[in-house]
Structure formats: structure tokens, C-alpha cells
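Only one protein chain is missing from this complex, and each of the others stays in its spot.
Presenting chain A:
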Amino acid sequence: MTTHIVFVLSTIFVVSFVSFSSKPSPIYGGFGLIVAGGIGCGIVSNFGGSFLGLMVFLIYLGGMLVVFGYTAAMATEPYPEAWVSSKAVLAMFITGVLAELLVACYVLEGNEVEVVFKFNGAGDWVIYDTGDSGFFSEEAMGVAALYSYGTWLVIVTGWSLFTGVLVIMEITRGN
């Protein structure tokens, strides 16, 4: 099982996506998204991307989802509905889990799936190697290239964040 740990993690990833797509109350949906973020970090780390996995935890979970949590706590209802307290939510959740189990069983039958491309099960842990990359992690070097080759990207994203803050202040001005 541990050779296919990435496939197992991605199956749990889909199940946690189903858990908030079946639309329980937003607090429980936020919890499902936090679990999905953690498992996504695990998938990315298994392919060697430790920096980008930590980006998911820090920026995505620690920045964006904390804001979502506060807003959900602000705009909530006295009796939030969980996954088992509403038939519609439970039915959607079970449908999603069954669909994912079907896909997982179909994949684990023959270890090979052909949709448009030929996906094979060995591709999880056998990564195509393009030679020696020295003593540095190439993914961290690629991210660091944001400040040398990607200077214009930094300027555009910084300016769009600044404009976004101004737009939000105009929207929430009210009156």
C-alpha cells in the first residue's frame, strides 16, 4: 500500500472535497476544506515539492481559510446542519463517496486506466529523471526565480492585490 500512498491520499482528497461539496452548514464545509488542504500538502510533498506544500499550509489554510472561518462565524445560523442531520446532504455525500470508490476499484483492478491518455499506476513513485541537479532543490530554485526572471509577474500581482484592497474598501463602504 505504501508504494501507492499517493493514490490513497488522492482518494481521501476527493472524499474530503465531496464532504464540503454536499453543502452542509459553512462551518462544517470549512472543516472539510481544511482537511483537503492538509492532504493536498501531503500529495505535493510526496512528489518532492516541500516548499509548495508548506505554501498550501501557510498561505492557503493559514491565510485564506482563517478569513473564511471568521466570516462563517459572523454570518451563521443557530442550528447548523451537519452531514447526518439533513437527508439531502447525506444523500449527496454518499453518492460522491460511491462514485469515488467506483473509480478507485476500477483503477486498482488492472493498475492501468485509458481515458484519453494511458495512465499507469507506476507513475506515482517512478518520476522521470532528467539528470543530476546538484545540491539544490530544483523546485525551490524555480520559486526563487520569481524574483529574477519573474520581476514583471511580481509587479503585476502586487499591483492587482493593491487594487483589490481598494475595490473591497469601496464595496464595504456601504451607505
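Here is the rule we go by: contacts are C-beta pairs under 8 Å (C-beta built on N, C-alpha and C of every residue); 3 or more make two chains touch, one makes a residue touch a chain; residues count from 1.
The rule is short, and it goes like this: contacts and distances are computed from a predicted model.
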From the list "KCNKG protein", "NADH-ubiquinone oxidoreductase chain 4L", "Proteasome subunit beta type-5-B" or "6-phosphofructo-2-kinase/fructose-2,6-biphosphatase 4a", give the UniProt name belonging to the chain omitted from this structure. "NADH-ubiquinone oxidoreductase chain 4L"
Identify the residues of chain A touching the omitted chain, counting contacts across the whole complex. 6-7, 10-11, 13-14, 17-18, 20-26, 29-30, 33, 36-37, 40, 43-44, 47-49, 52, 55-56, 59-60, 63-65, 67-68, 71-72, 74-75, 77, 88, 96, 99-100, 103, 107, 113, 115, 117-121, 123-124, 127-130, 138-139, 141-143, 145-146, 149-150, 153, 157, 160-161, 164-165, 167-168, 171-172, 174
